[in-house]
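Got a structure for you, questions after.
Only a single protein chain was left out; the remaining protein chains are all shown in position.
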Amino acid sequence: MNFAFSEEEMAFLKDFQQYLEQEKAGPDSSVIFAPWRETDSWLVDSPERRGFMKRLAQAGYIGMSWEKQYGGRERPGVYDYLLNEELSSQGAPIIGKGVGCIGKTIIAHGSDKLKQEFLPQILAADIEFALGYSEPGAGSDLASLRLRAERRGDEWVLNGQKMWTTSAHFADWYWVAARTDPEAPKHKGISVFLVPMDHPGLTIKEIKTMGDHRTNEVFFDEVNIGPDYLVGEENAGWRYVCEALDYERFALYTVGPLLLKFEALVELAKVARRDGRPLSDDPVVRDRIAEFACEVEMATMLQRRVIAKAIKGEVPTVEAAMYKYFSTGLGRRIANYAIDCLGPLGLLKSGAPGAPFGGRWEMSDRATVVDTIGGGSTEVQKNIVARRGLGLMVGA
Amino acid sequence: MNFAFSEEEMAFLKDFQQYLEQEKAGPDSSVIFAPWRETDSWLVDSPERRGFMKRLAQAGYIGMSWEKQYGGRERPGVYDYLLNEELSSQGAPIIGKGVGCIGKTIIAHGSDKLKQEFLPQILAADIEFALGYSEPGAGSDLASLRLRAERRGDEWVLNGQKMWTTSAHFADWYWVAARTDPEAPKHKGISVFLVPMDHPGLTIKEIKTMGDHRTNEVFFDEVNIGPDYLVGEENAGWRYVCEALDYERFALYTVGPLLLKFEALVELAKVARRDGRPLSDDPVVRDRIAEFACEVEMATMLQRRVIAKAIKGEVPTVEAAMYKYFSTGLGRRIANYAIDCLGPLGLLKSGAPGAPFGGRWEMSDRATVVDTIGGGSTEVQKNIVARRGLGLMVGA
Amino acid sequence: MDLDFNEEQELLRATVRRICETSFDSAAVRKLEGERDKLDRAFWAALGESGICALRIEERHGGAQMGALNLAIVFEEFGQVLASSPFLQSAVHAADILSAVGSEDLAAEWLPKIAGGEVIVIPAWQEDELREAARPSHFDSASRTVSGTKMVVPFASVADAFLVRAATESGAGWALIPAQSDGIVITEQPNYASQPLFEVRFDHVHVAEGHFWPAAENSALSDDVLIAAAAEAVGAATRLLKITADYANQRKQFGRPIAGFQAISHPLADCATELEGVRYLTYQAAWAKDEGQDCAHLARMAKYSAAALFRRLATVAVQVHGGIGYSTEGEPQLFYRRSKYHELMYGTAAGLKKSIADHVLS
Partner (left out) sequence: MDLDFNEEQELLRATVRRICETSFDSAAVRKLEGERDKLDRAFWAALGESGICALRIEERHGGAQMGALNLAIVFEEFGQVLASSPFLQSAVHAADILSAVGSEDLAAEWLPKIAGGEVIVIPAWQEDELREAARPSHFDSASRTVSGTKMVVPFASVADAFLVRAATESGAGWALIPAQSDGIVITEQPNYASQPLFEVRFDHVHVAEGHFWPAAENSALSDDVLIAAAAEAVGAATRLLKITADYANQRKQFGRPIAGFQAISHPLADCATELEGVRYLTYQAAWAKDEGQDCAHLARMAKYSAAALFRRLATVAVQVHGGIGYSTEGEPQLFYRRSKYHELMYGTAAGLKKSIADHVLS
């Protein structure tokens, strides 16, 4: 048993940290490294951030774990993790779904044409994807999605609606799950397609959120696409969607942002005052911070379990479910508690006169609300833990 | 709106308190008034307590709300409440199921023979009942009970088992729900019977609990009873069981023991020391006690809602469910917290050298565990609140 | 023991509800959130004209002199629709301070106008205590001027006058200052709940003779303010619970209404239970006030518990709604953000719990 990373891994991380130090000296640094953006700090949603990604690609940091024949470096998956942990800890965009679930699904199941078209672009960070799974009636129950893809002659024609597509307004391609066989049981009639985001049949409508973070509804009106853009086999889409969790096992579960948040709370307690004394003098605050310290350490352990299992080449389904809901709930509670510590002035937004800590916590509380909902709600994660972790005979 | 009781009600209460003062001067006082018995302090389970009850009956305090034709005084139900609130606050046995659900069911549905046989005995506190609803496979799902009552000629013959019959070892009669029609839907085939507790076909087996409180399993082996001892109509038993809640609406929901427990916690904090200073000097303890103070007041309000609705002649189903689970959970948490306050010595039982507060809290924690389970578990109460209070379309 | 309201009170509730429903729906709440003043003048005028603003003011000052229970009713209704107005600040808090002033002239001059909703008087008492350097506001008796910076002052931009809490050598006091006085600078403070909060700086602002008096109480908050704040949180929670229960019945996942999942229904049942607890705790505080009993302890417990419950429910409500709960087009986020405002304004959890413990452990 060893809770530390190897010397080789640490050396790699150190190199990467040095690389990022250079980036931080660059002109776009404040846009690229933006931890205050909280839950959407991982998005490649501006020219500056795309530039950053392209430079990462040129420096060889993208596709580390891909096989050499596809341009990768065949390094163990833990290097993907180390990269994203560092990026997320600094509020920079992370190496995302293109090189992760999409690229790896194309490698595993895609035609040669798809490989030739997409893999080099992904490796070069020339392309951004949006993920289209959720629909108005298919949230936690993803497999009940209804976006219809009909075959007409050689083409597929898509009609319907997707919901909560975070990247739709800046992505180039849309990775979409659609129903190709409405007669089959719900998990059996789904296929995955690639749709160019600028297709005239797509209408992207902004959904504003209370976290100041944009997401989108996407409407499909007679969106026709060629047969080449069906990914893998027809009606095998649900399997690909599920496999994605496996492909993302190193990339998605970083703990850095949570640790930063807790450190910021500790800093708050030392700096902010109540009744003329630092909050950190208040035994009630100290007691609560001690509890958070333990929970943060527990979250870190749950995260380590995900990575350690992934390193062994296993799929950390239950481990990821545990970490996901525990850490996101904890993050929300820390943000909420920080505002409580600040009292009425904790309500003030960035830019308001007197806003403590630049309104960071005000923002943080609104931003973290989505964390227990998106990417598999807390309730869904607990079902996974109950059924697959504890072997409970649960229903849905 | 008025949170106070009327002058007349308060005068009655004052009289009753004076009556109890006399009782407390009596020789059996320490057995009769035993708040340390916590959850089973309401039982009439000893000669001293039976004597107390008989004196209460002679003093006219039993059957206050019964109609005059049955020997009652036709006072409003709130007087039943005031009596039991006072009794339970002092750890004395309360006026219970005989004069409550059993007597009132007999009045409403019983034959003249049953009325003549039982009502005078109940009024005189000459008789104690045990309630036989729960079975090994019928706990929260009470209506799935399987104790079989078959008609053989003129008689009924009961076979099967009851579980968690608290009073079986000292009661005179057993009020039992049994299945008379196994073919009918589960709520439709149940009848209620009265069985003498000394029937040779009954075997009573003690179940020990961690609260040092005795309950029982009761086995029925060819228990034959005459047709007169079927209560009301055949197969109408489920209705009678449900109506009981209505009959008990004044008697069951006292708040006094919870208030006493909180006061004892406050006392503990003032008296017990940590690091050489009273616990009440510790801001963390103060913070927690402030939270308990609010919760206790909320519990009191929930209890007042039960009584206020009952006073209006309505059935406080949702109100009772809310109060039951909220107050019992709170009582457990207070007992648990009190032990925490005491540290390792909080583990010590009554009689152990150094046991703080005579081991009261050690006992209290064990005793209160049953409260969130018995009499309708917390989960069942929440289902009631969800379905009947919020109108949620819940399943079972 | 009777927990029902009387006919007069039910009538009051119906009146306030009608006024609220005329002015406030979700669209109106959203529209106000985008404005600077965040004051619906029509709503405010209706409150004044219907005599609601006069509710707690003594009859001799043109008020209706109704009970605190009636106040709770009004604020429950405000909360139900997330109504926004300077009622709490002017018709409750300022009126309380002015009633205690001891100067019959001042009370006689201002209270009738407050009762009619003709003027808006805003107490300014909250300061930045987080920073070490912050210097408390003070009244200089020689120059008769007040200086200092008040924070998160609600509705400062529509105030006709401020009641400024300021320190002197002999303790805290209140200064009544017209809003147009020289030396006042009002700056908007955008915030989490999109409420009309402002920084108000007082730079040697002149205080007229007789317009400064020592504060009678230790706390800036009166029983009425706590009761009203508690009732408003109760009202908002009531509405949000209804919205969320309806949504849970209507939204289907895995082929059935999500209300059928105990992960949904039990947290809602918990909130429903605690809501009834805090609702009647609030009523009880108001009732005790009307009975002439010492109700400060009950009022503090009510305010703390009501705001905490509202926040907890808001968290559950957002979660039950899923993505819609988080998007601005959904209703829950309005309540979620407002719930934090309720927790932090007019007594924080930490502050109230300290007072509650002082009382219990005294």
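Things worth noting here:
In order of appearance the chains are A, B and C, and numbering begins at 1 in each one.
FYI, a residue touches a chain if its C-beta (ideal position, glycine included) is under 8 Å from a C-beta of that chain, and two chains touch if they have at least 3 such contacts.
Here the structure is a predicted model, which is why all the values come from computation and not from measurement.
When the full complex is examined, the chain removed from view is found to touch A, B, C.
The residue touching the chain not shown here, chosen from B:Leu147, B:Ile339 or B:Leu392, is B:Ile339. In the complete complex, the hidden chain is touched by one of A:Phe33, A:Tyr325 or A:Trp361, namely A:Tyr325. Counting over the whole complex, subunit B has residues 134, 137, 139-141, 144, 163-164, 207-211, 215, 272-276, 282, 284, 332, 336, 339-340, 342-349, 351-356, 362, 365-366, 369-370, 372-374, 377-379, 382, 396 touching the chain that is not drawn. Take subunit A: the residues that touch the chain left off the picture are 1-6, 9, 78, 266, 269-270, 280, 286-287, 289-291, 293-294, 297-299, 301-302, 304-305, 307-309, 311-312, 319, 322, 325-326, 379, 382-383, 385-387, 389-395.
Although one chain is hidden here, its contacts on subunit C can still be listed: residues 261-263, 266.
Definition applied: only the chains that are shown with their structure count from here on.
With touch defined as above, residues shared between interfaces to two or more other chains in subunit B number as follows: 287. In subunit C, the residues that reach two or more other chains under the touch definition are 264.
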